[in-house]
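A protein chain is absent from this complex, but the other protein chains hold their places.
Our next item is chain A:
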Amino acid sequence: MRSPLRHRLRPILGLAAGALVLAACSPGEVVSGSQSAAAPASSVAPSSVDPKSFAGQTLTYVYFTDGPDEKATRTAIAAFESDTGAKVNLQIVPFADLEKSLQARLSGGDSPDVARVADWHPYDDQLVALDPYVGSAFAGEFIEGSAAASKNAAGAMVAVPSDLTMNGPLVNTDAFTKAGVALPTADKPWTWETMVADAKKVQAANKMESAIAIDKSGHRLSTVLSQFGTRMIGPDGKQALDTAKTEKALGLLSGLMQDGTVQKDFWLESGSRYKGANDMFLAGAVPVYISGNWQVAQFNSSAKFGWAAVPNPCEETCGGFPGGKYMVAFQGGKNPALAAHFLQFMNSKEQQAQIDPVAGWLPTRRDLVESGVTYPERGDDMNAFLADVAKTPTEDFATVSSPAFSASATSLVEQMSALAAGEVDVPTAVAALQKEITGNVESAGK
């Protein structure tokens, strides 16, 4: 006969074992408070480094490529290896998997030394503060907006702005010529009204599907907001949408979607996913395409017709909306000094001047912006984008560098989609957007 005590002990032991199992599978690093930010950077001189002291060491660099930049990056890496005697292990991952991959590696204790990222905020507490290695003056080598966007809340430089992007319109020049419509110039840019009117004329003359295409992206929509004189997040990091200006901008876009000037199906059919309209432009289905300078290299090899980049339309302000990529070093890497030196080397004047023309990147360094970059192909188009950098409001750099920008850009796309579907009116969409941005700012600040 079984002992009653033993019989009763079984469920107790089972519960205890279950509790042990749950305790054993505690997920990663458990904290009870927020991570402390890096100490504020005071004015520090760069540490003295003999490049040859890194000989024999290895550095892992997680990278995503847009295409032609890979070759130029490998050339720069070869120069670094020759200069230092260190070995760089370039690990290329698809952009879509970048954040997942990096987060998984960081939580698994397999941190790379260096990575190229579009947004460094998700790794804020894991990044090497660069000032002690490269000196606090290093940030000043970059244009003001990019430099500001590379510093954390404590003022420490935690990322190096490796390339700058600028949004703007690309046009099918063959279609414009056939329609007898003149292109805008830097001296005589379009307004939104004239751009729409010209695009419609060209569309009709060439029997194209629609007049204007714009990537389904909160970043691209931010360009329109900026031109109408407002932005989602202000320099103080708080929600900054001007209700009237936002209603005007989104109302205009919504109207263009309802009357078919911009294809609303293009926006609605892809759900929550990003969608670029480059295929539509390359198919000759649209005369004006609002995208960015990264399309130049692709169109140079793929377009079967004449095309050009033209200045952004001006409303309250001119210019486009900036973006960019950064290089960061991780605290979990094997050798932060080597990583910091690599970041400095790859973003030196000499290396950016070598990479930018091949990769089709806009420079982030002050000296290169001032001197200009000689692009071997499509130089006029790249310079059209570069010219708009100077016209873009400085506040936009703060907007795009906010940790709440990414989530707010998603909210902007969602509200624009609701407008395109006719599910909400413009004031309701703008009010909802303001509320969501406020929430995103609060979440990002936690």
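In this section, a contact is a pair of C-beta atoms (placed from the backbone, for glycine too) under 8 Å apart; a residue touches a chain by one contact, two chains touch by 3 or more; residues count from 1.
We adopt the following convention: contacts and distances are computed from a predicted model.
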item: Protein name, per the UniProt record, of whichever chain is missing from view ("Dihydroxyacetone kinase subunit DhaL", "Sugar ABC transporter permease", "CRISPR-associated endoribonuclease Cas2" or "BNR/Asp-box repeat protein"); value: "Sugar ABC transporter permease"
item: Selected from A:Lys71, A:Lys100, A:Lys188 or A:Lys435 as touching the chain missing from the view; value: A:Lys100
item: Selected from A:Thr60, A:Gln203 or A:Ser417 as touching the chain missing from the view; value: A:Ser417
item: Residue among A:Gly56, A:Pro94, A:Gly180 or A:Gly271 that touches the chain left out of view; value: A:Gly271
item: Chain A, residues in touch with the chain not shown (by the definition above); value: 21-22, 25-33, 35, 99-100, 103, 106-107, 119, 122, 124-126, 209, 263-265, 268-273, 406-407, 414, 417-418, 421, 423, 443-444, 446
